[in-house]
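Take this structure, written in structure tokens, and hold onto it; I'll ask about it next.
Excluded from the complex is one protein chain; the other protein chains are retained at their positions.
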Amino acid sequence: MTQMQTPPDVVATPEAAREPVIEMRDISITFGAVRALDGVSVRLFPGEVHALMGENGAGKSTLIKALTGVYSIDSGVITISGERHEFHSPAASQEAGISTVYQEVNLVPNLTVAENMLLGREPRRLGAINVREMNRRARRTLLHLGIDVDPRSVLDEHPIAVQQLVAIARAVDVEAKVLILDEPTSSLDADEVEKLFTVMRRLRDEGVAIVFVSHFLDQIYEIADRMTILRNGRLVEERLVSETSQLELVRLMIGRELEVLDRLDRAAPQTDAEEGTPLLTAVGLGRKNTLEATDLTLYEGEVVGIAGLLGSGRTELARLLFGADTADTGELTFRSERRKLRSPRHAIDRKIAFSSEDRKAEGVVGDLTVADNMLLALQASRGWLRPIPQATRTQLVDDYIQALDIRPADPQALMRNLSGGNQQKVLLARWLITQPEILILDEPTRGIDIGAKAQIQAKVAELAAQGMSVVFISAELEEVLRLSDRLVVMRDRRKIDERVNDDVSVRDVLETIAGEARAEEAPHD
Amino acid sequence: MSTATVSPASTWDRVRTFTPPGRYLPLIATLALFIGLFGVGGMRYDGLSDPQVLISLLIDNAFLIVLGVGMTFVILTGGIDLSVGSVVALSTMIAAKTLQMGWSPYLSIAAVLLTGTVLGLLMGLLIHYFDIQPFIATLAGLFLARGLTYLISVESISINDPTFTSLAFKTVYLGDYYVRWTAIIALATVAVAAFVLARTRFGRTVYAIGGNESSAMLMGLRVAFTKVGVYVISGFCAALAGLLFALYILSGNSLHAIGMELDAIAAVVIGGTLLTGGRGYVVGSLLGVLVLGIIKTLISFDGTLSSYWIRIITGVLLLAFVVVQRFATRRRS
């Protein structure tokens, strides 16, 4: 997979000699108090695959939506072929020659392939759609791209990969100058990715500028010519892929943590993992197109950190351990009992807790009070007929509001009115109240203020010291390293390394993620 | 999947190897159901095998066919229109009242059609621009149309206008069999609607919205126009159905057509249209109406079964189609 495909000499040409087809300069977009994009500049050249790189919240999708006219920009300039443009609708952007294919294919599943390609601009005769001509045109475009699909077949008879190709064919049929592919490969297998890349190369060679978003580093190195790296809504750097090592790339994406947090003293001595009680053993746990077979053992009183980029399988592993998604393969053993997890409910009964990375969609119940949100999991496991007695409710809620320093300290406040950090603490409390043996935290500190972050980290250490087994997932390596006793490194939906955390350095992990264990180049600090 | 390179096959080859695509299966099932019911009926009761019975089905259900056409448009976008029964009643009332007041029958027809269309337009605007759920917006339409009907007259008004009565009874002979104009109008409506849905951008956008509305929006289709448009069409069809119903029953009455929206929805679903939108054909709705009609005929031929069995059987058919389609779509996704 890693063969480097050096594109034609476009990249070698001095940049000044070529005119970018699109230039975005100093783009800023603000949502309420959140600065989603802060002075970002991107240039797209014709005949080039341009990768947009960045972790969650880096601003990739906001940037794409600015380019496709879904969001309007607050400040900055977009020029297309030297001409200034402002997009206020997706239609305006499409007219300017920008086509987008999203991860979830934005086509209509119930119509034919040809219709999906030509919907809205079908050839007509005497006011009626000329179906024959439409199919002929669609077939021509498909043949041209080397896509082997019957244009008369209905779209949803085809796998996602083919639908994605059809979406590209639709985009190309409008004579797009710029083609944006937003995570097209996240649910494809290797063969399907190859097919997609063949089509991409063909288009690139015809002079289309392609924006490519993917979390798979190998894919970036296989197909992309140039990349723009974003972090926290800011531009980090624009680079040529051929001149950037994977290690450098990962470092640029993840960055060094700027905040200085007190180094936490772990209350518990470093447990020797092999001697503790195994709470949960997973053997060959996997799911098609999500996670390759993975082994993992969790011991009492230990924090296992999972490091890896977005899409590396870190979240996917957590979800399988909790039964949020069902595993296709593998076995789970709880203490000595072998069980399948068919739903979160099963996991909760086995004393597992899981706090999702997507706080808003999968954690917070916004219109309920803080107290209700905290007690939701416990109440759910008791069933609706056995309400938690009022005194216990008050006691539990007050205790956790105090212990986690939740503000406002008002159990009756509506959850949606709390800040992100406080919401996260409430969710943590929701799970602690169920007294789990295994606590899986997926990005518990993302997007929250520094005070709350330190408090959550301290709580994690304290819980492990009390004997809980904690799985800690975070995009911030410093944080993972600081907290974990054992470290699991993931990449491309696989576990690639597992080791005891005896002063593992960020650099070690970066190298493992980048797949360049032999340090070839001097690091810059 | 690989017909791209296939050399042109002879017509016979194509006929021989023809297997109906999956999307026609519900339609074929409904057709088979209809033929089966007709066959069973024909064997059991002598009178039923007469082709005139078939034509009478069209005549007696002309209004329901037209209603089904409008409802098909709405359901294909994933919406629903609960107001059509009330609009039918309102239409009969407007026709009866205006004729009683001495309006020209043509003016009266125009007034009816205009009222239905405007009501449909209003509901469409509410649904699209204010994001009000279709069932609640058309529920308001149901109340509104029924209220207007009562406002015009609480009493039943009979229709004696010569143009109307002659239109109602005029027959066209096809050899030994006869058809009424109402049936011809209904079939023409089906034909026009089938063409619009299959061969115009508007029609294809209807399917696209039912398939995935946000995709349709991102593809730059005229979603707003189309979404409002289907309710306008449904309103117009309800008014036209109201006229046909007035011709059938020759009176305007605020108690007419109570619950007729349910018959229309049932006919559309039994005709193979997916209630969640995106799949279905008007021809299917025509077949759906005929299936309901033949059940009614069978029950009346039988004589021992009471008329309420129609509703129960309709419910059972509805259940069967909904459940089967639910599993079909679940497997696909």
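A and B label the chains in the order they appear, each numbered from 1.
The rule we apply is simple: contacts are C-beta pairs under 8 Å (C-beta built on N, C-alpha and C of every residue); 3 or more make two chains touch, one makes a residue touch a chain.
Just so we're on the same page, contacts and distances are computed from a predicted model.
> Have a look at "Peptide/nickel transport system ATP-binding protein", "ATP synthase subunit a", "Protein-arginine kinase activator protein McsA" or "Sugar ABC transporter permease" and point out the UniProt protein name belonging to the hidden chain.
Going by UniProt, the chain not displayed is called "Sugar ABC transporter permease".
> Taking the full complex into account, find the residue in A:Gly146, A:Gly207, A:Gly284 or A:Gly366 that is in contact with the omitted chain.
That would be A:Gly366, which touches the missing chain.
> Of the residues A:Leu376, A:Ala429 or A:Val460, I need the one that contacts the missing chain.
In the full complex, the listed residue that touches the missing chain is A:Leu376.
> With the missing chain put back, one of A:His50, A:Lys65, A:His215 or A:Lys459 would touch it. Which one?
Residue touching the chain left out of view: A:Lys65.
> I'm checking contacts with the chain that's been left out. Which of B:Leu27, B:Leu113, B:Leu144 or B:Leu197 qualifies?
Answer from the full complex: B:Leu144 touches the omitted chain.
> In the complete complex, the non-displayed chain touches which residues of chain A?
With respect to the unshown chain, the touching residues of chain A are 30-32, 34, 36, 61-62, 65, 70-71, 89-90, 109, 156, 322, 324, 343-345, 348, 354, 356, 360-368, 372, 375-377, 379-388, 430.
> Touching the absent chain: which residues on chain B qualify?
Touching the chain left out of view, chain B contributes residues 78, 80, 126, 129-133, 135-137, 139-144, 146-148, 150-151, 154, 211-214, 217-218, 254, 258-259, 262, 265-266, 275-277, 306-316, 318-319, 322-323, 326, 329-330, 333.
Here is the rule we use: only the chains that are shown with their structure count from here on.
> Cα centroid separation between chain A and chain B, in whole Å?
47
> What part of chain B is in contact with chain A in the complex they form?
Touching chain A from chain B are residues 1-4, 21-23, 195, 198-201, 204-205, 207-208, 210-212, 214-221, 278-279, 332.
> Quick one: which bits of chain A touch chain B in the complex? Just the residue numbers, please.
So the residues of chain A in touch with chain B come to 90-91, 94, 100, 102, 106-111, 115, 119-120, 122, 124, 127-129, 131, 139, 142-143, 148-150, 152-154, 156-158, 170.
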